[in-house]
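Okay, so here's the structure we're looking at.
Omission of a single protein chain aside, the complex is shown with its protein chains in their original locations.
Right, chain A next:
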Amino acid sequence: MFLSRIVLRDLDSIDSPAASMASSKKLVTRDEWERKLRDVKIRKEDMNRLVMNFLVTEGFVDAADKFRVESGTQPDIDLATITDRMEVKRAVQSGNVQEAIEKINDLNPTILDTNPQLYFHLQQQKLIELIRAGKINEALEFAQEELAPRGEENQVFLEEIEKTVALLVFEDIKNCPYGELLDVSQRLKTASEVNAAILTSQSHEKDPKLPSLLKMLIWTQNQLDEKAAYPRINNFSTAALEDPAI
């Protein structure tokens, strides 16, 4: 199998319709734009699915169930699996890493087997929690027995272990250079990694669709700015059209 590519503009004198009109920006008036907006056809059903996808992926299990009843939209995953997933996520968020590992294995033992990085991050989180709780001996033992062998396999893991173990050396943990490991954000980071791995194991995308569509809107508006002046939406929470700058 062979795949190779060349860039279009490398061609000998290809005529590009886009290149010839790059000189001045086209102005689209508000009236024109609003008419275009009105002509767009969007199914309610598709919006409902977008919202359901958000509720399910973000783990709003009760809301997803209510939404199923109120809007008649079928969730794209078995709702019971959300409850399990959220329990695991909450366990990590509250620092009960061992509980989380057990629950993940109950859910699907292959998740951690096929995901060495996730397993490492959970163990690292466990070490962080031991240090936070001041269980120095336990932390040392755990680091030597469970974590150190993993560092020998992998350079990135080794660096992470070194940073984490460094926490033990500092009495005033808050001022330690790696103090951010003790921050809530580290738990949230690990929790969201766990969440993503479980979703992937259930053949579901790990991120909701909505944020990526919103980003697509930012990107597309930016791209269009180069060619035209048109009513933009800058504030997504009001979705108000702003008059084009002339």
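Assume a residue touches a chain if its C-beta (ideal position, glycine included) is under 8 Å from a C-beta of that chain, and two chains touch if they have at least 3 such contacts; residues count from 1.
Criterion: contacts and distances are computed from a predicted model.
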{"item": "Chain not displayed: protein name in its UniProt record (\"B30.2/SPRY domain-containing protein\", \"Signal peptidase complex subunit 1\", \"Uridine kinase\" or \"Exosome complex component RRP43\")", "value": "\"B30.2/SPRY domain-containing protein\""}
{"item": "Touch criterion as defined above, residue of A:55, A:104 or A:139 at the omitted chain", "value": "A:55"}
{"item": "Missing-partner contacts on chain A, residue numbers", "value": "1-18, 21, 28, 31, 33, 35-47, 49-51, 53-55, 58, 60-63, 65-67, 69-72, 76, 93, 184, 188, 203-205, 208-221, 223-224, 227-228, 230, 233, 236-241"}
